[in-house]
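Missing here: one protein chain of the complex. Every other protein chain is in place.
Letters are used for the chains, namely A and B, taken in the order the chains are written, and counting of residues starts over at 1 for each.
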Amino acid sequence: MNSEISETVEAASAGEVAARVSAPPRVTPRAWEVAGLLALIAGACLLPFELSGFRLFQFTQVFVYAIALLGLNILTGYNGQISLGHGAFYGIGAYTAAIMIDRWGVPYGWTVPVAGVLCLVVGFLFGLPALRLEGLYLALATFALALSVPQILKHFDGWTGGSQGIVLSRPAAPLGLPLTADQWLYFLSLGVLLVLFMLGWNLLRGRTGRALVAIRDNPIAAEAMGVNAALYKSLAFGVSAAYTGVAGALSALAIAFVAPDTFNVFLSITFLVGIVIGGLASISGPIFGALFIQFVPNYAQDISKAAPWAIYGIFLIVFMYVMPYGVSGFLRLAWRRLTRATAGTRPK
Amino acid sequence: MEIFLQQVVSGLATGGIYGSLALSLVMIYQATDVVNFAQGEMAMFSTYLAWSLMNHGLSYWLAFALTVTVAFVGGLAIQRLIMRPVENAPILTIVIVTLGLLVIFNSVAGWIYSYIIQPFPSPFPTTAIRVGSVVFGPHDLGAIGVTLVLLILLYAFFRFTSLGLAMRAAAQNPASSRLVGIRVGWMLALGWGLAALVGAVAGMMVAPVIFLEPNMMSGILIYAFASATLGGFTSPGGAVLGGFLVGVIENLAGTYISFIGTDLKLTVALVLIILVLLVKPSGLFGRAVVRRV
Partner (left out) sequence: MSPRSRALALVVTLCLALAHGFSYAADPGVTATEIKIGNTNPYSGPASVYGTIGKGIAAYFKKVNDEGGINGRKINFITLDDGYSPPKTVEMVRRLVEQEQVLFLFQTLGTPTNTAIWKYMNDQQVPHLFVATGATKWGDPKGHPWTMGWQPTYQTEGQIYAQYVLKNLPDARIGILYQNDDYGKDYVKGFKDGLGDAAKKMIVMEQTHEVTDPTIESQIVNLKNSGANVFFNVTIPKFAVQAIKKARDIGWKPVHLLNNVSNSVGTVLKPAGIDASKDIISTFYLKDPTDPQWKNDKGFKDWSAFMQKYYPDGNTADLFNVYAYTVPQTLVHVLKQCGNDLSRANIMRQAANIKDLALPMFLPGIKVNTSPTDFYPIEQLQLARFDGERWVLFGEIFDAGGKHGM
C-alpha cells in the first residue's frame, strides 16, 4: 500500500475521532440560570433537616462522587486525555486522610486539603511522562496505576494497615453546632463541592478552559497558536487528580474505613461511566453522573437479586441510547430545541 | 538457568492466552476505533456454549465448529442490533455500551451456569514433553499454534480476499468506501463477527488451563489490553507478540525481582511496559497516527 495515502487516510479518521469526542457547544449562563442554581443550593441546605441519616449518607456519597467526577471530567471531558485510573487518586486521597488521622493524630479538617495538594503533585508528576502517550496508550498507563495502587497499599502495611485497612471514627460537628455526624458530613461535603465547582467553573470558562479544549480538539493547531500544550496537559492531570484526591479524603471521613481493594480498577471504570453518563465537558454533568453511579445499582438490585448486574447493564445501554451525549448534553439539546421553537418567530 | 527457561516457557504459554484475546480486541478496534470491554465476557459465554454442547454428547470438534459459527453470528448480531444505535455517538459512549454488555454477559452466565468451576477438555494430548529439565505442556504448544494459525488466516483474509479489502477500506475511510459501493455498516458488523469468532477460539483454548467460570476472562482482559497496547493497537501481529512479551516479562519480574516482593510483580511488569511505551508511544509495532492541521 502507498504509505502516503495511508497516512492521509489515517489523518482524516483521526480528525473524525476528535470531532466525535467533543460534545455540542455550551451556552453561557443567564441570570435565571444563576437564580435556579441558588434555589437548588438552598434546597440542598434544607434537606438535612428533612431526611433520615441514611439518606443523608447517600447524598454525601453523591457529593463526594461528583467532586471526583468533576476532576475526571477536567482531564477526559475538557482535555481529551482518557484515564482509566482515577480510582487510584481517589485511593491516595482516602489513605492520606486515614493515615494522617489514625497514625499521626492530625485533626481531620487538615486532611482534605493535604490530600488535594498531595494528589496535585502526584498527578502532575504522573502527567509528565504521560505526555508522550495518547489515547489508548495513555489509558493503559492510567489503568496500570489503578492496578498497582492496591498492591502498593498492601505492600507497605506498616503505614497502611495492609489488607486489613484502617478503621476511623466519623467526625462530629465542630464548635458545638447542633448537628448529627451525618448532617455535619453532608454540609462539609456540600461545602467542599460548592467551592470546588466554583473554582472549576472559573478555571474552565476562561483562558485555561479554552486552552484545554483547543488541545483536545486540535493539539497541533493549539501549539501553533502559542498554547503550551505540555504544561496545560500536565496541569490538567494535576488538577484533575487533586479534585479526585479531595473526594477520596472526604469519602474516608464519611465511610470511616479504608481498605486497599476498595480502590480497584472497577472503581476507576465506574468513574468513567459517571462522566460519560453525566455528560462530558460540562460542569453539571458530574452531578448527574454521581446520582447515576450512586443510585442506579441500588434500583438494579431491587429489580433482580438473581442477576443485578444484568439489569444495571441494561440501564447503562438504554441510557446511552437515549442520551448519547450524557444527561447534560441531553438537557442542553432539549433546551436549545425548546428555545429555538419559541425564538423562531422573532427576527434574528 | 533451568528456572529461567521454565519461566520463559510458562510465560509464553500464558502470553499466548493474552495474545489470542488481544487479537480479538484489535480486530474490533481496527474496524471501529472502539475497545470492546465485553470481548472477554463474550469469549467466556461462547466457551460455556461449547461446554453445554459437549455435555449434550457432541464431539469436541463438532462443538468447536458450532461454537465458532454461533459466536460469529452472535458478534454480527450484537453489532447490528446493539451497537448500531450508538454508531455515530462519541467514542466513550460506545465504550460504555460495551461495558454494559460486559456486566450483562457476566451476570447472566453466573445466573445460568452458577459460579462453580468446570473442567474444559483440551483437544491436544496430555503427556508433558520434556527437553532436558524444562517441561512443555502439549496444550500450551497447541494453543500457541492455534493462535498463530488464526493470525495467519486473518492476515491472508485481509490481504488477499476482496471482502477483506472492503473491510479495511470501510474501517479506514468510511465515506469514500460508501461512494465505491461498500456497505460500510455490514463491514463493521463483519469485524465484530470475526472478533467474536477469534474470542471464542481464545476462550476454548484458555479454558483447559484456567478452567471455566463466569469470571475467567476478567483478569485476562486486563492483560490482553496491556498486550495489545504494548504490541500496538493497530497491528494484529503486534498484539499477539505483545501477549508473549507480557507473559514472559511478568514471569521474569516475579522470579528475579523478588527482593521487591512477589506481591508487586504485576506493578513491576506494568512499569516496564510503560517504559517501553514511553520510547515507542504507539506500541512496538503500531503505526503513529499523523494528523493534518
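In this section, a contact is a pair of C-beta atoms (placed from the backbone, for glycine too) under 8 Å apart; a residue touches a chain by one contact, two chains touch by 3 or more.
Predicted model only: the values in this text are computed from it and were never measured.
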Original post:
Thinking of the whole complex, not just what is shown, which of A:38, A:128 or A:167 touches the missing chain?
Top reply: A:167
**OP:** Using the touch rule from the top, list residues of chain A that touch the missing partner.
**Re:** 52-54, 57-58, 61, 147, 151, 154, 162-165, 167, 169, 251, 255-257, 259, 261-262, 265-266, 297, 300-301, 305-309, 312
Subject >> Residues of chain B in contact with the chain not shown >> reply: 2-3, 6-7, 10-11, 13-14, 17-18, 103, 107, 110, 114-119, 128, 135, 137, 209-211, 213-215, 218-220, 222-223, 250-251, 254-255, 261-263, 266
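We take it that only the chains that are shown with their structure count from here on.
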Original post:
So what's the Cα centroid distance for chain A and chain B, whole Å?
Top reply: 30
Original post:
Which chain A residues qualify as touching chain B in the complex?
Top reply: 6-15, 17, 20-23, 76, 82, 129, 132-134, 136-137, 139-141, 143-144, 147-148, 151-152, 154-155, 218-221, 224, 265, 269, 272-273, 276-277, 280, 306-310, 312-317, 320-321, 324-326
Original post:
Can you list the chain B residues touching chain A in their complex?
Top reply: 29, 33, 35, 82, 85-86, 88-93, 95-97, 99-104, 106-108, 110-111, 172-173, 222, 225-226, 229, 233, 261, 263-264, 266-267, 270-271, 273-274, 277-278, 281-283, 287, 289-293
